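Missing here: one protein chain of the complex. Every other protein chain is in place.
Now for chain A:
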Amino acid sequence: MNDDLRTIGSSGKPGRGNRSTSPSAAARSLAGSGTPRRPPKKRQIPEPQESPRLRAVTDEDAAAAAAAAEEAAQASRAQRAATGADEQEEPGLDDLLDALLGGASRLLGDDWEDRFLRIAGGLRHRLSGDYAVDEFGYDPEVVALLEHVIEPLAETWFRLQVRGIENIPAEGGALLVGNHSGTIPLDGLITGYAVRRYAHRALRPLAADLVFALPFVSQMARKLGATLACAEDAERLLQSGELAGVWPEGFKGVGKPYSERYKLQRFGRGGFVSAAMRAQVPIIPVSLVGAEESYPLIGNVPSLARLLGLPYLPITPFFPWLGPLGMVPLPSKWIIEFGEPIRTDAYPAEAADDPMLLFNVTDQVRETIQQTLYSLLVERGNPFV
């Protein structure tokens, strides 16, 4: 394994193994040690009483049962009075408290009291509305929370490799331009995660207007920092020194069939280049491999999609056949490469109004991404290993 192929974040960790000759610590513990585990003790099943299973319930039976229940209740009351509340067999308040404290310290570590207070405090200030969002609706606290959900998906499930992270400027605006694929725009989410995790900056995605017309999706998208992919919003973000992300292929990219995987579609109308030129920020080409295999699109129902007002209605090998289970992405291997920045500040400001120049730069970005995709595909080999 050469150096630049190593996954960022896993290198240098003890017990990770190298996936070829020596197994990781997790794999070793799975394989088991010398002492075999004892089978779990079986619960004792009370012997069934010898009475006929089925028979009509008569009034006498009911009366007898009521009398028996009354007797049992009296007996238990008497016993409780005799022994006192502390010695009863059911778990008492102390046991419950002990279990709760034990669970808390196991869940949150030894300093669980501090952490619990912090969580409760965080919850309280969320519930009292005492937090701020920016004018786009970006809520950093929600993003920080979501990172915990995406991290296992990206690192364990997709075994994400991030390359060229040094091409993202530490400060100042930049426009990240990526290829779009994978039926569900999961690639945007993972790219945002990679930028946040490894470049320690927030990525502000520019999304299609459909996103803001859909319930829940629009609410979440705004909180994650997304905004509408229009010239006004893009320039506002870039001029205020934010990292904006754009996927110019749009729905043509995410909704293309599996047979056309990694073939870039038309790159919009080049609006992203003019936005970057007006704001005088660099364009960073982002090539992402792996999303195509996680949801292979093998069919589409255009008539139903039109009825629902969606750009396409996907059919994958598992969706909709397995229902919600079919929405679990396949564990393909993902690689993100952030390419060398294409500078736009060398052009004069009026260059943004020169369509020929815009087309040329658009083509340059598109070609860069396409070539990088091909070389990444060759390097990756089998998509699922």
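Operating definition for what follows: a contact is a pair of C-beta atoms (placed from the backbone, for glycine too) under 8 Å apart; a residue touches a chain by one contact, two chains touch by 3 or more; residues count from 1.
Assume contacts and distances are computed from a predicted model.
Missing chain, UniProt name from the options "MoaD/ThiS family protein", "Glutathione-binding protein GsiB", "Peptide ABC transporter permease" or "NAD-dependent epimerase/dehydratase family protein": "NAD-dependent epimerase/dehydratase family protein". Considering the full assembly, A:Ser218 is the residue among A:Ser105, A:Ser218, A:Asn300 or A:Gln370 that touches the omitted chain. Looking at A:Leu146, A:Ile165 or A:Leu228, the residue that reaches the missing chain in the full complex is A:Leu228. Although one chain is not drawn, the whole complex shows that of A:Asp114, A:Asp209 or A:Asp345 it is A:Asp209 that touches it. Taking the complete complex into account, residues 124, 127-137, 209-210, 212-219, 222-223, 227-228, 230, 232-233, 236 of chain A touch the chain not shown.
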